[in-house]
Each structure stands twice: as structure tokens, then as C-alpha cells.
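Complex shown without one protein chain; remaining protein chains in place.
When the chains are written out, they are named A and B in that same order, and each has its own residue count from 1.
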Amino acid sequence: MIELKNVTKEFKVGAKDKVVALKDINLHVQKGEIVLLKGPSGSGKSTILSLIAALNKPTIGEVIVDGKRVSKLADNFTSLFRRENIGFIFQRYNLIPSLSAKENVIVPLIPSNPDSNWLEDRLQELFQNFSLESKMEVMVKNLSGGEQQRVAIARALVNNPSIIIADEPTANLDKKLSLEFIEILKKLKNGHNSIIIASHDPLFFDLDFIDRQIDIHNGEIL
Amino acid sequence: MLLTPEIITILALDFIFLFFGTIAFFISIRIARYWDLNSTTPLQYKLEKQSFLVATIIKYIFVVKLPLFLFFIFTANKLSNVIVGAMCAAGVVNSVSFGSAMFFYKILNLYIFGFWLVLNHFDLKNENQPYTRYKFLLYAIGFIFLLVEIYLDIDFFTSLDVSKLVSCCGALFSAASTSSFSFIFTVNKLYFVYIFYAIFVLLMISYIFKNAFVVLSLNLIYVFIAIISLIVFFGTYIYQLPTHHCPFCMLQKNYDYIGYVVYITLYIGTFFGISGAIMSILEKKKEKFYYNVSAIFNVIYAIIISAYPITYYIKHGAWL
Partner (left out) sequence: MKSKINLFLFDFSVLSIFRRGSKNIFIFFVFTLLIFLLSSVLFISNSIKSELDTTLNALPDITVQRLQAGRAINMPLSRLNKLLAIDGVNAVIPRVWGYYYFANAGANFSVVGIDQFEDQYRDLYTKLCDKFNFDKLKKDSGMLIGSGIDQMLKNNFYQGYFNFVKPDGSLAKVKIDGVFKADTALESNDVIVMPIKKVREIFGMKPDEAVDFVIKVANPSEIPNIARKITEIYPDTRVITKEDLKISYQNLFDYKGGLFLALFVISTFTFFMIIYDKASGVSSDEKREIGILKAVGWTIDDILKEKFYEAFVISFVSFITALCLSMFYVYFLNAPLLRNIFIGYSNLKPAFDLPFSFDFQTFAIIFFLTVPIYIAATIIPSWRVASMDADEVMR
């Protein structure tokens, strides 16, 4: 369960100025729920996601995930929190281009020094699911956009996260690949994962597996 | 002043410690003063990040210091060839008035820096970081200790004098010596042996019941009695000479460097015992891992050290 309580987020710009990205937001996401955050660019969607993932801290208010006050965690504990709970799908894939597909997927697991047999099985499973078996050893920068997106999804899922966060996941994909992505997303809904998508792509607007759509405007929930 | 490559090496690393230690010191002071996990100010975020710099620096200093200390003894042993009268590190170390004190001081610092790392480890295990303030205060004190150590290093190496005649260990570690610990040679050495084994048995029992205060005090006593009994009794069996009481000569090649094994096991055993006990008190929970490591190494120490007189007795059918 994810809870944002009276969250305001300001960004300092320059020496004195500040941008108010979020204004006194309250948000509740249930376990297993799929939520779409929509709104124009600059409305504060990414900021909400980064607060949930504890990449950032609210200026006022607090963020609570599974009873844990993640907005109070010190930097290294936020990392541990993400490692255990969050799977990230970014707008720009955010893969490490000079590593192979397999190496990219392993990255989130490296710090926990996994058992190598278990890891092999997990990778086989993921790469099969995303029909990437033949691309395992290929360097990511030599993969097509769709393949890169699938590698990015595989990476987000490798740690079995309870929360999946996708920031503009279709922004760099053409229509066909976008629909493909939506199919994958549909399969991820299993009642255990909360999925939060931030997007202004109309493709998402009338999908029946999305439980709730939230409109954001100028840092406020409408 | 002697300008040997060994001394330059030690001083160069001292300089690095000084440089990074000072940076860490100033950050530590700030953290100790302003740390507030509940605050969301930029200062707090900055301190959270800087705390990792300090931790890294301290890890670095400790990890380099451990082998460097062994290297220091090694160097002192080597200098004994150059300094007239010295046969081993004991003579060299004691060629300056504060030699012995400096030596024990260095060991004390190894315990302090090591304990800092343990405290840090526990601090970072808990989201509330309960020990942050204390660990940085501890470092601030540890840094002062480090400064003194570096000063002593420099003073020591600059006052070494090749032409000055120094005592060899035979003279230093005997009843006739005027040093503060010479009284131990006037007591029947078997008493120390009995005490050593008595403490050892009590220590082993304490690991069963795991009362932190008992484990802590017994480990502290164990270090002292282990070293004293090593000097008055067990060492003589390593050397196979009833009059050879030096705790340094066993670090030399003639004795297969057995001294390094002996002291390192003693250090690990008591270090884990002491820090495990302190952490048990702070965490209000028995730190089994630390106790186990401590027990294992303390047993290894006792076995090694007992093996010498026993094999001697088996071979010769008599005690020294």
C-alpha cells in the first residue's frame, strides 16, 4: 500500500527561485492496483513517482510505503528500499549501453550477491518471457528500441518487486511497440503488484485493466 | 635520523592518514553536532552523504594500518641489525624512552579503529541509525589518538640513533631490568600459567552463557594475562631457553615468524570478544557471530601456545 500525505515538493532553481512541483497532494494506492497518472508535461507526474521510489524527498508531508516512512529514510536505506520493493521502467530505458542485455538485467541484483544457480534460472525465465533468449549476450546499444524496452522491463522485474513504476514507458516507442508494451503490462497484473504508470499517451486512456486514472495538473490532483 | 626506505614508507603513509584523517575529523565534528535524522534540511542530506566519506576514510585507514603495523614491527626487527646492541625489535623500540608505551598505544589504536568499523556496521543495519552521533564522537577521539600516534612515529624515527648503544631484549625482559614490568619476573612463573588457564576456562564458560559484561571483562583480562604468561612462560618454550623472555624475538625468521600468528590470533579473538560484548550491551541482544569468532580464535591461541611446552615435555621428558 502506498500513501502520500499532504505532500508538497519544491525545487530550488538558482539561488533564490523555486518551482512548486507538487502542492499538498494526497494519494492512496492499494496493493495490486494499477494506477495511471496522466496530465500534461511538467504537471508533476515524474515527481510523484520519484517520491514513491524515495529517489527524492518531499519538502512537506510524508510518503509511506507498506507502513514504512520512506520519506524519512537516509540515502542508503532508500536504495535498500528500492532494491527490495521497486521495479523501475524509465522513459529513456536507462540501460547501460556498453553492457550486454544479460548484464543489464543482473545489475539490480549485484549488490545482494545472489546465488549463481538461482540467478541463471531467473534470467532464463525472464528472457524467455520477453522472447529475448537470442539477445542475451548482445550489447544493449546494438538492440532495437523495442528490444531495449523489453530488456528494461526484464530488469525492472528481476528482483520481484511489489511496486512497478513506469515513467512515460511508451514515449520512445512507435504504435506497434506501444501496444506490445501494453500487452506485457496486462500480464503483469496479478493482484500482488501495484503498478503506477505516468503517461500522457492516449493509448492508456481506455484500458480496462487499469483500475484508476488520476489527473494531475500544475502539481495538483484534479 | 635514519632515512631508510622502510621509514620513508611508514612516514609517507602517516602523511596520507593525517591528510584524510583531518578531513574526516572536521566532518565528524559537524555530524556529531548537527545530525538529526528527522530533519529534512539540506544540511542533514549533506551530512548523510558526508558520513559515508568519513566511513570510507576510516575503513581505509584501518585496513592499511593493520598490515602497516606488522610492517612496523618488521622494520624494527630489521633496524636491530643496524643499531648497536639491539638483537630484535625490543631493543630498537626501547632505544627511545617512550618506545614500549608507543608500541602498546599502537595496538590500542588498532582496537579503537576496529571497533569503530563494528559500530558503523551496526549503525547502518538499522534505519534509525542509532549510533551515528556516538560513532562520529568516537572517531573524533580516535583522530586525536591517531595524531598522537603519528607524532610518536615521527619522534621515534627521528630520535633513532645508530651510534647509541641500546639494551638487547635479554636485558629488558629480566628481573634485573628497571622497567615497570620487571616485577613479573620476580613472581613464580607458574602462577601466571595457572591464572592463564583459569581465565581461559572461565572465558570458554562465559561464551556458553553469553553474559556480555562477563565476556567483556574476561576478554580484557585475557589479553593481559596472555601477554604476561607469554613473556614469563610460554615464550621460553618457543625459544627453548629458560632465560629468553622477549615478546619480540618470536617475530623473527629464526622462529618461523610464529609471533605473527600468535599475536594475530590473540588480536582477532579478543577484538571480536570485546566488540561483540559491547555491541551486545548496546543492542540488548546476544551477538552470537562475534562470540563464536572470538571463541574460535581464543581457542586457537591457547592451543598454539600450549603446544610449545607440551611438545617440549614429550621430547625431553622434562620441563624447562
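FYI, contacts are C-beta pairs under 8 Å (C-beta built on N, C-alpha and C of every residue); 3 or more make two chains touch, one makes a residue touch a chain.
Computed from a predicted structure; not experimentally measured.
**Student:** For the chain that's not shown, point to the residue among B:T4, B:T22, B:T40 or B:S100 touching it.
**Tutor:** B:T4
**Student:** Which of A:S43, A:N159, A:S178 or A:S194 sits in contact with the chain that's absent?
**Tutor:** A:N159
**Student:** Which of B:F52, B:F213 or B:W319 sits in contact with the chain that's absent?
**Tutor:** If we include the chain that is not displayed, B:F52 is the one touching it.
**Student:** Take the complete complex as the reference. Which residues in subunit A touch the chain that isn't displayed?
**Tutor:** For subunit A, the residues touching the absent chain are 46, 49-50, 53, 55-56, 75-76, 79-80, 82-84, 86, 88, 90, 94-96, 98-99, 103, 106-111, 113-114, 155, 159, 167.
**Student:** Since one chain isn't shown, list which residues of subunit B touch it in the complete complex.
**Tutor:** Spelled out for subunit B, the touching residues are 2-9, 12-13, 16, 20, 23, 49-50, 52-53, 56-57, 60, 64, 67-68, 71, 74-75, 78, 81-82, 84, 121, 124, 162, 289.
FYI, only the chains that are shown with their structure count from here on.
**Student:** Could you tell me the distance, in whole angstrom, between the mean C-alpha positions of subunit A and subunit B?
**Tutor:** The answer is 50 Å.
**Student:** State the interface residues of subunit B toward subunit A in the complex, per the touch definition above.
**Tutor:** Residues 37-38, 40, 45, 48-49, 52, 124, 127, 129 of subunit B touch subunit A in their complex.
**Student:** Which residues, counting only subunit A, touch subunit B once they are in their complex?
**Tutor:** On the subunit A side, the touching residues are 57-59, 71-77.
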